[in-house]
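Apart from one protein chain that is not included, each protein chain of the complex appears where it belongs.
Entry: chain A
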Amino acid sequence: MSALLEVSGVSKTFDGFKAINNLSFSVNEPELRAIIGPNGAGKTTFMDLVTGKTRPDSGEIRYGELSRDLTKLSEARIAQAGIGRKFQKPTVFEDQTVSENLTMALKATRNPVTVLTKRPDESDRVADLAARVGLSDTLEQRAGILSHGQKQWLEIGMLLAQEPRLLLVDEPAAGMTSAERERTTAMLVEAAKTRAVVVIEHDMEFVRRLNCRVTVLHEGSVLAEGSLDHVCADPRVIDVYLGRPEEAADA
């Protein structure tokens, strides 16, 4: 086990609002980690910072053996370096078929000239991925006509296709039926055996099922870290998060 992602002293301010305030923590490889916290704690901003969507005002985010500073890389380069991201609401290319969506995500060169001229037959890899996420029957269907749950699975399939070393998952259980949640839990636990998986989640029941180390964010920095039972017993955590049942029920 070694630190794959090391966030140190990162801050980000939006129009005077401190979304991330001197945040420091690290994720190992392999590891399954859950990040919880009330609304506005900076969970999604943290993901935006790691994937290059937003740049921090200060601090650095080191990744991999070479300790590359992700704050200097473009989104595309970060993704190429092996960081995959699943968005809160399913974002697949609705105008394209399931197979086209998966093909685009497959780990392969991203160079435009090579993509245009070299066209290897990837149908086996695509069929294999589709089978893993239960979309074998819909390969030639447009992604736009899939159900919400199927789109979630397609996006997960696209993430698997990228073969990332670090997987960032934003609220995977949102809008899923309980059967789908169970499958998602199993998939995430399985994926975390060989790579680092960071899950942002509101749903405490879901986090409990993941049975992993939990980081609690509050006002843009780490409030507590440890097993779920450990952080739940922390009086500060109870104060800001768990102590307000009406909010927990909302989420």
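Miscellaneous remarks
Keep in mind that, in the parts below, a contact is a pair of C-beta atoms (placed from the backbone, for glycine too) under 8 Å apart; a residue touches a chain by one contact, two chains touch by 3 or more; residues count from 1.
Criterion: contacts and distances are computed from a predicted model.
The chain that is not shown carries the UniProt protein name "Urea ABC transporter permease subunit UrtC", picked from "PA2779 family protein", "Response regulator", "Urea ABC transporter permease subunit UrtC" or "histidine kinase".
Annotation: of A:A130, A:L146, A:M176 or A:L223, A:L146 touches the absent chain (contact as defined above). When the omitted chain is restored, the residue from A:E60, A:E100 or A:D234 that touches it is A:E100.
Chain A meets the missing chain through residues 51, 53, 74-77, 79-80, 84-85, 87, 91, 93-97, 100-101, 103-105, 110, 112-113, 115-116, 119, 141-142, 144-147, 151, 158, 162.
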